[in-house]
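Every protein chain but one is kept in place in this view of the complex.
Showing subunit A:
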Amino acid sequence: MIAIESLCKSYDGTPVLDGVDLILPQGGVTAVIGPNGAGKSTLLSVMGRMIRADAGRVTLDGRDLATAPGSEVARRLAVLRQDNQPSARLTVQDLVTFGRYPHSHGRTTAQDRVHVARAIAYLGLGDLADRFLDELSGGQRQRAFIAMVLAQDTDVILLDEPLNNLDMRHAVGIMALLRDAARDLGKTILVVLHDINMAAAYCDRIVVMQDGRLIHHGPPEEIMTDALLSRVYATPVTVHRVAGRLVALY
């Protein structure tokens, strides 16, 4: 279980996170939605220990993530940020193998190789395994980074806009993969999404953020309403039920 307790973060006096409280039970996919600048990415960065919070804390099964040993946390929580511009020329295989680093510390075991091969296969990267990241398209690269996070095989996975650059097929494939991982393997997944229809279709819960605050939290049926979405996005939005699914039109 992940507990976020009154998390605050500001840049130059402007609050980006303004007292965020949230409890994520083990298992399930939770989407974070909200307009630009709502603090979604900052929330994930603080949870992923990349940014220090000004106040508040994040705990995983009672342990404060900011003070727990880094290598220990890395075996339990993985985070993928937006904009993954590889600065080093690594092959897809190398990158995904680095996902095992918290477990192997460089000495790759047979078990590590199984995890790596499985992650590469899940994301359909088999043919690209020996290619360098800088020789791939944006979408292929994004899939390689997701494969790395999967190979890390953590209980908690945080993803910041993982569907960026992905075509329909791969976007749907990844959302289905996340849903299955949560359902079958009990993973706790928090994913920032721009596409609210994706969030409604694949996630168990949706968290809505606005101006650094968490303003709503509930199952898709509760969140997908004309009034709420129109207000949050400051744009007329209507929600319809199409073929049994909630779809927002805007």
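Note that in this section a contact is a pair of C-beta atoms (placed from the backbone, for glycine too) under 8 Å apart; a residue touches a chain by one contact, two chains touch by 3 or more; residues count from 1.
Keep this in mind: contacts and distances are computed from a predicted model.
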Listed names "Protocatechuate 4,5-dioxygenase beta chain", "Iron complex transport system permease protein", "succinate dehydrogenase" or "Urease accessory protein UreG", matching UniProt entry of the absent chain: "Iron complex transport system permease protein"
Which of these touches the unseen chain: A:S6, A:Q26 or A:S71? A:S71
Listed in rising order, the subunit A residues that touch the chain left out are 45, 48-50, 69-75, 78-81, 86-91, 94, 98-99, 101-102, 105-106, 132, 134, 149, 152
